[in-house]
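A single protein chain has been omitted; all remaining protein chains appear in their positions.
Chain IDs A, B and C follow the sequence of writing; residue 1 opens each chain.
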Amino acid sequence: MTDHLPILLLLSPLFGALVCVLFGKGNSKNAWIVSMISLGISSILSVFLLLKVLSIKAGDIRYRMGGWDPSSGYEVGIELRIDILAALIVLAVTLVGFINTIYSKTRVPAEVGEKGPFFYALIQLLIVGLCGIIMTNDAFNLYVLIEITSLTSYALIAMGNRRAALSSFNYVIMGTIGASFYLLGVGYLYIKTGTLNIDDIHTYLENENLWTSQSIIVAFILIMLGVWTKMALFPLHGWLPNAYSYAPSMTGTFMAPLMTKVMVYVMIRVMLWLFGADFVYSEDSVWSELIVWMSVVAIVAGSFLALARNDIKKMLTYLIIAEVGYMVGGAWLNSLTGQAGAFYHILSDAAMTFCLFIAASIVIIRTGESRLNAFDGLFRKMPLTMIGFTIGGLSMIGLPPTCGFFSKWYLISGGIESGHWEFVVALLFSSLINAVIFFKIFERAYFGKIKGIKEEVSVADIDMIPAEGIKSVPASMLIPLFISALSVLILGIMNKNLFSWISNALKMING
Amino acid sequence: MDIIIASFLEDSIVPKFNYWIYVILMMIGLYAMITKNNLIKKLIGMAIFQTAIILLYVSVGVKADANIPIISHHGEKDHVEHAQNENLDSASEASSHHGSKKEHHVIDKNKFANPLPHVLMLTAIVVGVSTLGLALAISQKVHGSFGTLEEDEILDQLRPGGYD
Amino acid sequence: MIWQFDIIILIFLVVTAVIALRVKDLLGASMVFGIYSFLICLLWAEMGAVDVAFTEAAVGAGVSTVIMIATVFSTTRRSKD
Partner (left out) sequence: MKFFGLLSVIIVGFLLLSATKDFPNWGDEDSPANSGPVSSFYIEKTEEKTKVPNMVTAVLADYRGYDTMFETVVIFIAGIGIIAVLRTYGSNESIPKNQVGDEGAGLLARMTCSLILPFIQLFALYVVAHGHHSPGGGFQGGVMLGASYILLALAYGLARAKSCFSEKRTLVFAALGIFIYVGWGVLCLVMGSEFLNYSALDSILPGGVEMARSHSMLAVEIGVALTVTAIMFSMFSNLSTKGRLDKGL
């Protein structure tokens, strides 16, 4: 049965979603139990998958759907391919989904009411889509799965207030442009190679030596544009801040840590598996230089925009945009340390963004205030929440025991190795700005006075859920916060192991 | 002169004409998605954009003198034709055809259009209509809370209190 | 496969696409979009993609147009561009 782990992992949330729709009956409680069970099973299976991948020396597990063997060397069916990198991200996705489900227990009845079962069904289908994206080895299947994640996230975001619906509409437009560019790129590759399997496309391009063909270069640009739109790299980031900050809180906490990171993983996969390191880092092309500079711009711009925001969630979303710049830059550094750092940063960024978003959501819900003055004096009133927030914030700044420090360390050493000093400077600069942002908040939280009433009511506030008052936070919110804070620390402590796994896997791909 | 124009048509426009039009349709759709003010118009642009991509894929699968990708099952005609062909070159290639006689007929891959792009585009059409339906639902929700489908009017409504 | 036919439909496609985006009445735009879908369905039948043509006729020209018109009826017909 262990051969079928990858597909069982996907089927569990899929069946869970069907059960939620069929037997939910407007009752969020039943749907919550169902999704806890299905995502729990999925998380356990992904742990086993990781153990299995670590135990085999060959590098990756392949699983042929429908049992179709290749014909004259080319895959005719769809194939899954899981290596250590994929297994790690699958584990992160299912765990974040599971923990976020715990968090959503009290929030779903409060924010979406009778539509709770549909919410849980959509969340589980989103996890199916994300896990599928990570595991598939077929370029067109990847498109279908990208559309699954996009459609679920449009619906999940639009379940919020009226601003959420508007930002969801913008997300539909941008997301469709991104996915369509990806599809166009795959089409160009198909025209030139006649196959859709990622490994086969790479082999064909290698054999026919099509690297200088105009179509392949355009296909590469199109796929990159599509993936960048989906991950909100700086000039294409327009949809992200509003979508994530106006969405229902349990949607934001789920999507902010995962969506952009999975797309970064797709980018790394397209770079290294589909096109290959020789093409993307080739000496006579400008890709590497150009894109590292783009990521530098993204880091600096994201940090500045975050500094300028007064809204907690908006600020965090702009920090995500800066972090996307880190990962894209690291992946394009043309050094193994940089790639490994980018990959490590996917995991650590997922953990710390999750932690910060949960803490911020708790603060906003409890104080009814979405601006930074919500934090005034909170260390006295909500110490547990603030401890979680502090750990997340320290990791964002990059202080030693947390994972943020180690992933940044590898990124910086990758930058030094490959001589991209501008990237190193941008990283350090961004860390400085993060320190300014977070120490400003910590200062407010220590020394600020607690506000009595709000002085002005704006349009956005009318849409907000009324404050529930600063009182004891339910365990269903604190436990996820602590697990995520703990995972920030664990990922930091395990950095030696993680780094060696990641760099071994990357060495195998790079050949 | 007519001959020159005709030969120009046949040599450089006609062979790539589908690809030219696909690019034009894609540009129309993309332009509408980016610049149109009305939400429904944006969605029409999106649908045109998606059909342009489908046009690219389907054009890839066309073969000059191919049929639809369905093997005619009760095709007595095919069978007879095939038998005649076999008679014609039976002297030279009788042995090579021997193995395939057990089947109905030998399948010449140039006689059928490439089925793979068709399959992919069935999926893409379905994804397109799903996106369109969901986007229409979202635009109805926007209309329900703002009372208009024009983007600039919506932004005007948000400006006094919105801070971003 | 008949390139003359192909070219005629393609030119009509571009024309209908532009009209669908220029018409100020949203109901009219939806109808023209339905015509566009039918034309593209013809084009696919001509290119030998019968299954795609069938799906486009049912989904693109049928259901897409209907749900678009349903939206126009339950929101507004007016459009500024």
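Quick notes on this structure:
Just so we're on the same page, a residue touches a chain if its C-beta (ideal position, glycine included) is under 8 Å from a C-beta of that chain, and two chains touch if they have at least 3 such contacts.
If you're wondering where the values come from, they're calculated on a predicted model, not measured in any experiment.
Across the entire complex, contacts from the unshown chain go to A, B, C. Considering the full assembly, C:Val59 is the residue among C:Ala17, C:Leu42 or C:Val59 that touches the omitted chain.
Of A:Trp32, A:Phe140 or A:Phe379, it is A:Phe140 that touches the chain left out of the display.
Those residues of chain B that touch the chain absent from the view are 14-20, 23-24, 26-27, 30-31, 34-35, 59-64, 66, 68-73, 103-104, 107, 109-110, 112, 114-119, 122-123, 126-127, 129-131, 133-134, 136-138, 140-141, 144.
If you put the missing chain back, the residues of chain C touching it would be 1, 50-51, 53-55, 58-59, 62-63, 66-67, 70-71, 73-74.
In the full complex, chain A touches the omitted chain through residues 4, 7, 11, 14-15, 18, 21-22, 26, 63-68, 71-78, 112, 114-115, 118-119, 121-122, 125, 128, 132, 138, 140-141, 144-145, 147-148, 151-152, 154-156, 158-159, 165, 184, 188, 190-196, 204, 213-215, 217-219, 221-222.
The definition used in the following text is that only the chains that are shown with their structure count from here on.
Taken as a contact graph, with one node per protein chain and an edge wherever two chains touch, the assembly forms an open path, each chain linked only to its neighbours along a line.
Centre-to-centre spacing of chain A and chain B amounts to 32 Å, using the average Cα coordinate of each chain. Rounded to whole angstrom units, the spacing between the C-alpha centres of chain A and chain C is 37.
Taking the mean of the C-alpha atoms as each chain's centre, chain B and chain C sit 13 Å apart. Taken in their complex, chain C has these residues touching chain B: 1, 3, 6-7, 10-11, 13-14, 17-18, 20-21, 26, 29-30, 33, 36-37, 40, 43-44, 47-52, 55-56, 59-60, 63-64, 67-68, 71-72, 74-76, 79-81.
Those residues of chain B lying in contact with chain A across their complex are 26, 30, 33, 39, 42, 46, 49-50, 53, 56-57, 60, 116-117, 120, 123-124, 127, 130-131, 134-135, 137-139, 141-142, 145-146, 154, 158, 160-164.
Partner chain C is touched in their complex by these residues of chain B: 14, 17-18, 21, 24-25, 28-29, 32, 36-38, 40-41, 43-45, 47-48, 51, 54-55, 58-59, 61-70, 113, 117-118, 121-122, 125-126, 128-129, 132-133, 136, 139-140, 143, 148-150.
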